[in-house]
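A single protein chain has been removed from this complex, and every other one stays in its place.
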Amino acid sequence: MSTATQTVIETRGLGRDFRVREGMRRRTVVALDALDMRVEAGEAVGYIGANGAGKSTTIKMLCGILVPTRGEVLTCGHRPVPDRRRLAREIGVVFGQRSQLWWDLPTAESFRILAAVHGLDAAREKHRTGELVERLELDEFLTVPVRQLSLGQRMRAEVAAALLHSPRLLILDEPTIGLDVLSKQRLREFLVAERREHGTTLLLTTHDMGDVERLCDRVLLVDRGALVYSGTLAGLSRTVGAERVMVLDLAEPLPPLQVAGTTHRGSEGGTGGLGLRQRLAFDPAATTAAKVLAAVTEQLGAGNEVLDLAIEEPDVEDVVRRVYAARR
Amino acid sequence: MRPGAEDLVTEAPRGISRRVRPALRTYARLLLAGFRRGSRYRLAAFGGLVANATFGLLKVAVLFAVVEAAGGEVSGYDLGAMSAYIWISQGLLGSVNLMGRSDIAERIRTGDVTTDFLRPLDVQAAAVVEDVGKSLFALIPRGIPTVTIGLLLVGMDGPDGPFGLLLGAVSLLLGISVSCCTVYLVAVAGFWMVETRGLQILYMVVSGFLAGLFVPISLFPGWLYGVAVATPFPSMLQFPVDVLSGRADHGTSVLLIGVQAAWLAAVAALGQGLTRAGRRKLEVQGG
Partner (left out) sequence: MVDLAPYRAVLASRIRAQRSHRASFRLDLGSSVLVGFVELAEIAVLFLTVDRLGGLDLAAIVLVFGIADMSFSLADMVFGHCDNLPTYLKAGTLDVFYLRPQPLLAQLVTSDISLRRLARAAVGLAALVAGLVVNDVAWSLANAVLLVLAVVSGVVTFSAMFVWAGGMQFFLVDGYEATNAFVYGGRYAATQPASVWGRPLVVVFGFFFPMAFTAYLPTLTLLGLPGSDWLPGWLGWFAPVAAVWAWVLALASWRTGVRHYQGGGG
């Protein structure tokens, strides 16, 4: 394999304008200005930015759905628009809202059709379907029509559908949006294992910081149609001070907790400055949730205890907002 | 009985005039809402207009040939009357519901209608009034332009004086109302049938033909004409077209309007009865 094909995604000065009609007048909106990005084989990259920053536009251009207004793009070594059909054999894409499954058919039948679409031979189809069904725990609903699946089940089926032909590059657009904690967890674990085994390159857009943290080696941040950050998430968090918030539900109300390495972010459900539910913000790079909890437990008097706790992760929007604020 | 519905009903002020006026205002508002909803689909209306005009021109060709082959007049239609029939009926296509589909049918199918019963409004009246509003709006982007195109390209007969125009307007409003009320009947069948699509398709096939959309019903053989006038369908399209085009003189127009009003009363009453029965069924089965 030549070195050129080791770069899975490469864009140079990639840009896209849209003409929109406002009443009688036509106006040009720049969705993506000039994007330079590179993703090497085997990387896992989070592509983040605010709504309207140009993420979906970029993905559509990477897949050959949209023609770029300017600049160059190579996906898996192909020019996406003219080489769309060859490219389709090498990429798998999950668009959050657009199903590639047949809604009135059982999931298994959708897989059979997709195997034919991608020209898999019988042995490979059997092997790959079996592998995905097992890893993604699809067997419980394989015979259920897609329209009857829960969101979490459907998303797992979508991911399997996108991976059926063992693409080099997997693009996920908001894969965990709307999923419950358990479904998110399962999906992330699967993706980690799949990448470890097959070395699939991953590009994902998300609003969920957890997705980026657990899945991505690198983050690309777009703002107003241009790349403003490329590097590790930790680096990004350092620049903007991303923090997590531990929400504690106590048995008895207490005055605001003072814990080293955390900032108190408000109390609820008590009177006279006391709070039953308290929020502590901490920097995951400096301390851990376990240490914070241990420190809190030490401070609780006899008869009081932590009844419940939750960790609120900063969403990507939040990080993005802070980066944007710092840039303006 | 749902507690919410009872509360809302008893809250309404007592006394006929105090009760009727706010209700009328509500329905007027629904009418306007329907009118506005129609205005959101401008591109759709344009598409409909192109289709109406094209079909209109094709019908002019073939029906004019019929009139000419028959010696200048067929069943009381000369070229002017035939042109009026063609263009007015095409123009009314956007307003008279000959497809049998309605929003309320979907609400009954999904069960959303249970929330409609909680509102202090008559479910049938609210649904019909909103549809009438939408239909009236369609006259602006589809009805009037279609007739104008016909008038400019082909020429046609028109209403018989200002009084004829007034009669035409009344007949048109009645026609639209009869169609909305009849389509409502198709929808309420959903209280008892799992799937009303079959009924809707039957309505679609039969209504256009018997309403006189394809050929004027007076061209039908006697027995088929008898079948047509025994249904509410001519009241939706053929009668308004006859009154508006001046083909029916004032006396006949008043008679046709009477027939339309009778059909409106009949289908509205049937709809009201079925709505009540459907509501009872929902209450018994718990939606």
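We call the chains A and B, going by the order they appear; numbering starts again at 1 in every chain.
We adopt the following convention: a residue touches a chain if its C-beta (ideal position, glycine included) is under 8 Å from a C-beta of that chain, and two chains touch if they have at least 3 such contacts.
It should be emphasised that the depicted structure is a prediction, and the values quoted were computed from it without experimental measurement.
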Full-complex contact with the absent chain, from B:Gly34, B:Gly48, B:Gly190 or B:Pro232: B:Gly48
So one chain is hidden, and I want to know which residue out of A:Arg12, A:Arg38 or A:Arg86 touches that hidden chain in the complete assembly. A:Arg86
Could you tell me which of B:Leu202, B:Ala230 or B:Ala277 touches the chain that is not displayed? B:Leu202
Only one of A:Phe95, A:Phe141 or A:Tyr229 touches the unshown chain, namely A:Phe95
Applying the definition given at the start, please give the residues of chain B touching the unseen chain. 41, 43-44, 46-48, 50-51, 53-55, 57-58, 61-66, 69-70, 74-75, 195, 197-198, 201-202, 205-206, 208-209, 214-215, 219-221, 224
In the complete complex, which positions of chain A touch the hidden chain? 16-19, 60, 63-67, 81, 84-86, 88-89, 91-93, 95, 97-100, 102, 104-105, 109, 112-113, 115-119
